[in-house]
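Take a look at the structure set out below.
With one protein chain held back, the other chains of the complex are shown just where they sit.
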Amino acid sequence: MKKVHVSTTINGTLKEFLCDTRETLLDALRDHMLLTGTKEGCGTGDCGSCSVIFDGDVICSCLTLAAEAEGRNIETIEGMAEGGELHVLQKKFLEHAALQCGICTPGILMASKALLKKNNNPSEEEARFWLAGNLCRCTGYDKIINAVLDAAREIREESDGV
Amino acid sequence: MAFDNVSAKSFKVVGTRPERPDGIEKVTGQARFGADAYLPGMLHGAILRSPHAHAKILSIDISALENDKSVKAVVTRNDFECNLTGEDWNILENIMAGEKALYDGHAIAAVACSSLLEAKDALKKIIVQYEILPHVTDVEEAMKENAPVIREGSARSSVPKGMHPNIVGYHESGHGDVEAGFKEADLILEENFRTEAAHQGYIEPHACLATMMPDGKGEVWCCTQGHFNVAKVCAKLLGSDASQIRVTASEIGGGFGGKTAVFIEPVALALSKKATHPVKIVMSRNEIFRATGPTSSTSMHVKIGMKKNGKITAAEGTFKLQGGAFPGSPMAESAMCAFAPYELDNVRSVGWDVMCNRPKQAAYRAPGSPMAAFAVESIIDEFCKRLKLDPIEVRLINAVTEGSKSSYGPKFQRIGLVETLEAAKSHPHYAAPIERGVGRGISCGFWFNFGGETCVSLALSEDGTASLSVGTPDIGGSRASMSQIVSEELNIPYEKVRATVADTATLGYNEISHGSRVTFATGLATIKAAQDMKKKLCLRAAKVWGLDEEAVYWEEGYVKPAGPNAGDHEPLSIADIAKTMGRTGGPIVGHYEASPEGAGVSFATHIVDAKVDKETGFTSIERYTVIQDAGKAIHPSYVEGQFQGGAAQGIGWALNEEYIYDKKGILQNAGFLDYRIPVASDLPKIDTEIIEVPNPGHPYGVRGVGETSICPPLAAIANAVSSSAGIRMKQLPMSPPKILEAMDDNNG
Amino acid sequence: MKYEAPETIDQAIDIYSKFNGSKKILAGGTDVLVQLRTDIVRPEMVMNIKKINSLHEFCIVDGYWKIGAAVSASKITKNTAFISEWPGIAEGVGLIGSTQIQNRATLVGNLSNASPAADGIPALVAANAKVEIVGQQGSRVKDVYSLIEGPGKLHLSKDEFITHILIPLQRDRSADCYLRFIPRTEMDIAVVGCGVNLSVKNQSISSAKIVLGAVGPKVIFADEAAELVLNSRLDKDVILKLQRMCEEIATPISDKRGSIRFRRQVAGVLAKRALQKAYARALEVS
Partner (left out) sequence: MADVYLWAGAKRLIEDESPLNISGKTVGELLQNLVVKYPNLKNIVREGVSCSVDDKLVFNSSTETVFENSEVYIFERISGG
């Protein structure tokens, strides 16, 4: 079977890989680039564990063909902390104990990052609905929402300070 | 073993909320879970599963794969050990069918190929001939005389003679004279209740990477709640030795009991042995729903007699649990937990374990207890309504306290049920006015908690820091709590402790992380290992100073000379002793290994406000409060997290989660789209209050917390929904169609 | 499986019409990928149309809102001019899946999948929307309702595919609404859906369309019910009758998502609520 050659930008770096046309972006990230921070929970777009940011929008990488990545810009959890410095969301998740098992955490962080980029002052309800596509079975979401809202507050304070 | 008296000591580190040691890995995507391991030459395995609920396997034709170069190995039941009995045979029969497929999704064969796509294509070429047999998926139907027999001879010896072969377990407990008790009652209520099977719903699929050499040596990397058990089971199923199969537990993406069982690891090992390559198997979500978990579905009958003042005079319950195609449903637990919160002179509980053509039930957070609480606490709620009594007062009147005889036999030691009820009574939630259309529900819940085989090792490094090796996979932040305990005991900073879940070759056997045992048992072992280390540090200092052991003592992180020698020597810190330990006698390691008993039972009281849309049957949870006795909270944030997680799972189970089978016994909702676990927008904030009534069986007073939190929600929500809808809900889940139906039936 | 990603509509027509095997068009991919993954479809060719610029159009042309096949749901729900004109269509589109799905899924894809439970369709039908179809023979326009044949099926020939949705501009003193029922707050397939589009004159309803979803093999026009509400101000007795009519006209099946009895009951409730909401909206703009 002939494979497809794909060149794409992942976390700011140009990457190339060969894939089967049936493979998803999630398969390519994990199996071809060993970026295993993006998780598979269901493979059918129902759990959000595989969330990545694709040309600026948060999407399920399990519902995207690997071949579609050609010429695109992809951000994964591995690119969230920059220069040895954790993203404010990552810090807040640790501070608020917003993770228990941690499997949903990368997806929730990516989705939250997209939320705060769009709206740095979400209400609790907005945050809950935005994250409705990210299942968490451990926490009951309480501490996750607290962490996201606290991160938003810090982002607002930082931008006000400038 | 002797237990330390609970000291009213003040803690420095225990009870604080440091960041978890595995946190940064988990927020940066570096943590390696079950599916995150790769090895050179690795193959991908896939499993063929039965499309029938009950069928004789006439033949499995793999000839189409024989010339397929992409297929590196195929295994069927013939590739596993054939002389197994008892539970070992049950596990094998479940992970790879023998003569019959016993449920939709039962494994039939497996292949290994270079890629997962190839493996899935290869499965399509296997031809299986089935003879479809009549099936049964309902617990009541399975007990009937003419029900299809799942398997003859599976019953335990406690089952009365002459029962249907599908009835494989019987439990009866209680005391007093129930009939006499009912005669004393002013009001007797009895009712039937049903609950559907609910899946643990961990987000991480079962995954493993296994290597097995022809000589029987194996290595497994997998997500499990108990890697020592995986080694034991794999060895048995493959005819190898437990010591020859080294299992490393990956980070685990949720378990809730569902990852105490073994499903794919022996299959991956068998494939690897045939292919002489490492084999990785990752279950799809569809496979997870069809062939792992869930907990039992139930049919229950409860009868309670009460005085006008709220005092229960007698209670009786029958709990029939369907456990899938194998024995082992937690019916004894249901029967024993059902009335545990109440001091009863007359009580009788009966449990039945029933087999059906469904996947083998697996433990799910306090197995058996939540369903029983749903039945019992619903009836108590109904008494409160009929007798116009306050639901918390009624529970307080009947609540067990230290010295009360439990419904299952022994007397309770120190417990905190009354404290949770008192806290509920004075909680702002309980005082808040109830809005129009909203119903408020209360329920108590009980769970035993466990100890079990535990072994830890605490090694001192030359720089005075410590590394702790535990054998219990960290399913809820236990490395943080264990590090806190070491820090507390040794007086070294929390950050200077590194806690690791060691593999099976590195530590002695550790029982599975289950039964809310880790913070209790591994915590206790960690305290003892640290005390062992302190003793060795003292000995070492004494040796250096040329003093007797008795002439030194430990204080606040230092070994100091005692008595007449006080002042002769500068106190030595851990770091001082560590620096020179190579020259003063060698490495210093604290150990502890035992099967600690004395896990304190725990109780919780939940308050919930729910609002039912009477036109559509939709329920929204408006407010939720969890109050639970933790004994002593080592890391309060993770204790709260357990409380909230238990409540959230309970909300799902109560409202929407269920296994839906069609007439052919095929699971209709094997995915997260139609197996509806709560999403963020479904839930309100979940308020928590930690009660600390110390467990006399633990040096710090710790009780397990993970499981009790799921015992009250089913009943608390049912009581709230019933109140809002104006009709008693007796069946879970209380999905919108069921609520409307119940309301209609009531009106018409 | 062959993967094609043409950059012009002509290339796309050429590739698609000349391929004789089983084929699927990938716009958002949120349905196709699930079907691929679960072996419901095994196409020999997938054609990604997202690289075609003209399919990203979302603007008013010749009295119609024109929405290209590659326009994501989130682009539609972000367009304030559109959502103030067609809040109901936007509501339907906004309910297709999670945030992640919204960023990928398209309205044309929702329509092409032709699920009886599609959230995007009832409001489109109520708005009398049309689609632009291309094929070897050129292009044609067809209304959404008659395009749908049944579950998963559209009246399209083998070489044809949809390029745009055409939604007429909303009339004066008019408004639409879409409501659906699911057991959770998010992430479910509609158990019942209802789209309403109506106009008012002197506070009374002067025209109305009521379209029920997920209660039949394709969307159902509740014409009698729509007639009933004409010239009314949705008084109690009208509402009650309307509710009963919608219950009766629904022809649902029983499945894992709901029983016949339940779906009928909820169809009535949703029709009532959607009408009331659309009516309130129409009064607001009158």
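Going in written order, the chains are labelled A, B and C, and every chain counts its residues from 1.
Methods note: a residue touches a chain if its C-beta (ideal position, glycine included) is under 8 Å from a C-beta of that chain, and two chains touch if they have at least 3 such contacts.
In this text, all values refer to a predicted model and were calculated from it rather than measured experimentally.
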Chains on display which the left-out chain touches in the complete complex: B
Residue among B:Ala147, B:Ala185, B:Ala291 or B:Ala332 touching the omitted chain: B:Ala332
Hidden partner chain, touching residue among B:Gly15, B:Pro51, B:Gly98 or B:Gly598: B:Gly598
Absent-chain contact - pick from B:Asp61, B:Glu99, B:Glu131 or B:Glu172: B:Glu172
Among B:Lys56, B:Lys411 or B:Lys664, the residue in touch with the chain that has been omitted: B:Lys411
Listed residues B:Lys12, B:Arg156, B:Lys308 or B:Lys664, member touching the removed chain: B:Arg156
Where the missing chain touches chain B, by residue: 156-158, 160, 170-174, 200, 256-258, 260, 330, 332-333, 336, 348, 363-367, 408-413, 447-453, 511, 514-517, 595, 597-599, 601, 697, 707
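Note that in this section only the chains that are shown with their structure count from here on.
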Chain A residues counted as touching two or more neighbouring chains: 22, 43-44, 46, 129, 131-134
Contacts with two or more other chains, residues of chain B listed in rising order: 672-673, 678-679, 681-682
Chain C partner contacts - residues on chain A that touch it in the complex: 4, 21-22, 24, 43-46, 48, 51, 54, 57-60, 62-65, 67-68, 70, 111, 114-115, 129-134
Interfacial residue positions of chain B with respect to chain A in the complex: 17, 19-20, 22-24, 26-33, 35-36, 38, 115-117, 200-205, 251-256, 282, 284-285, 475-477, 635, 637-638, 640-641, 644-645, 647-649, 671-673, 677-683, 685-686
Touch list for chain A against partner chain B, complex: 20, 22-23, 27, 30, 34-44, 46-47, 49, 76-78, 80-81, 86, 90, 93-97, 99-106, 109, 124-125, 127-129, 131-145
